[in-house]
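Missing here: one protein chain of the complex. Every other protein chain is in place.
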Amino acid sequence: MPYVNIKVTDEGVTKEQKQQLIAGATQLLVDVLGKNPKTTVVVIDEVNTDNWGIGFDQVTELRKQTK
Amino acid sequence: MPYVNIKVTDEGVTKEQKQQLIAGATQLLVDVLGKNPKTTVVVIDEVNTDNWGIGFDQVTELRKQTK
Amino acid sequence: MPYVNIKVTDEGVTKEQKQQLIAGATQLLVDVLGKNPKTTVVVIDEVNTDNWGIGFDQVTELRKQTK
Amino acid sequence: MPYVNIKVTDEGVTKEQKQQLIAGATQLLVDVLGKNPKTTVVVIDEVNTDNWGIGFDQVTELRKQTK
Amino acid sequence: MPYVNIKVTDEGVTKEQKQQLIAGATQLLVDVLGKNPKTTVVVIDEVNTDNWGIGFDQVTELRKQTK
Partner (left out) sequence: MPYVNIKVTDEGVTKEQKQQLIAGATQLLVDVLGKNPKTTVVVIDEVNTDNWGIGFDQVTELRKQTK
């Protein structure tokens, strides 16, 4: 019955990568807590880099600095 | 003062259906807990079916299987 | 498959009221969007009145003023 | 290490305003709790006015009434 | 920079299991998306079984039925 929410920046996550995140998070709950995968829900939020900040700065700007 | 967040897949929810979800969730808090509707907030998140998983699988794929 | 999160202040919500919130929110998703209740999840968060603010003020203080 | 999530309606929030929200929220955690800004994360969600309700009504409709 | 939130019922999750959830979710983001683990945050919420519902019912009651 667990609910997992994964928030990442929207920098080209592919459908296949999302499937891997869903399968991996579900398996983690099965392995560690013995949860029923049938009712384990995973929701992925893709967040624009303008809308994500760390250390005072927008990720959009951080990406420019690291280039 | 309650806050209600409803997450559903983005499969053509109409503006009218959203209005019904907002009104219904607000009424529920009034009826069950006597909350003040004026400060009851409802936020609906529509999630892409690629980004929602249950039972290891993406909803996008589950929809194909049930067709 | 919907996920509903209800946040209210922790002011003596009974187990029966929680059951009513769960049943009511689930029914709402069935009625408005035709969702499958078997995979509709409702999670209720009870928040201490010190930790909830509206209009600059803690609910703890607002409750004193309205008494 | 704090995590701050700010939800607002998607009514033309500029990139600069988002930067101000990120910097301001981070500074608040530094000032009040002495948190390390380097690991303070701020995520802004912009929500369509059809998907946000208060007092039974969609913000989309409330905006029309106040015009 | 990802943020992962895991919600499970509060049925005796040990500190070691929490550590395994944190490590596993972080590794998943490293493996699938090449994220930096140093800024990958995992938050686990343990929810009372009275406050979690699925299929109209409180988990508290579902647990009794399956015994």
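In order of appearance the chains are A, B, C, D and E, and numbering begins at 1 in each one.
To be clear about the criterion, a residue touches a chain if its C-beta (ideal position, glycine included) is under 8 Å from a C-beta of that chain, and two chains touch if they have at least 3 such contacts.
Predicted model only: the values in this text are computed from it and were never measured.
Taking every chain of the complex into account, the absent chain touches B, C, D, E. Contact residues of subunit E toward the unshown chain are 15, 18-19, 21-23, 25-27, 37-46. Annotation for subunit B: contacts to the undisplayed chain at residues 1, 3, 39, 41, 43. Take subunit C: the residues that touch the chain left off the picture are 7, 47, 50-58, 60-61.
Keep in mind that, in the parts below, only the chains that are shown with their structure count from here on.
Inter-chain centre distance (subunit A to subunit E, centres taken as mean C-alpha positions): 14 Å. Of all residues in subunit E, those touching 2 or more other chains are 1, 3, 7, 39, 52, 54, listed in ascending order.
Shown here, the protein chains touch in an arrangement that is not a line, ring, star or fully connected set. Of all possible chain pairs, those that touch are A-B, A-C, A-D, A-E, B-C, B-D, C-E, D-E.
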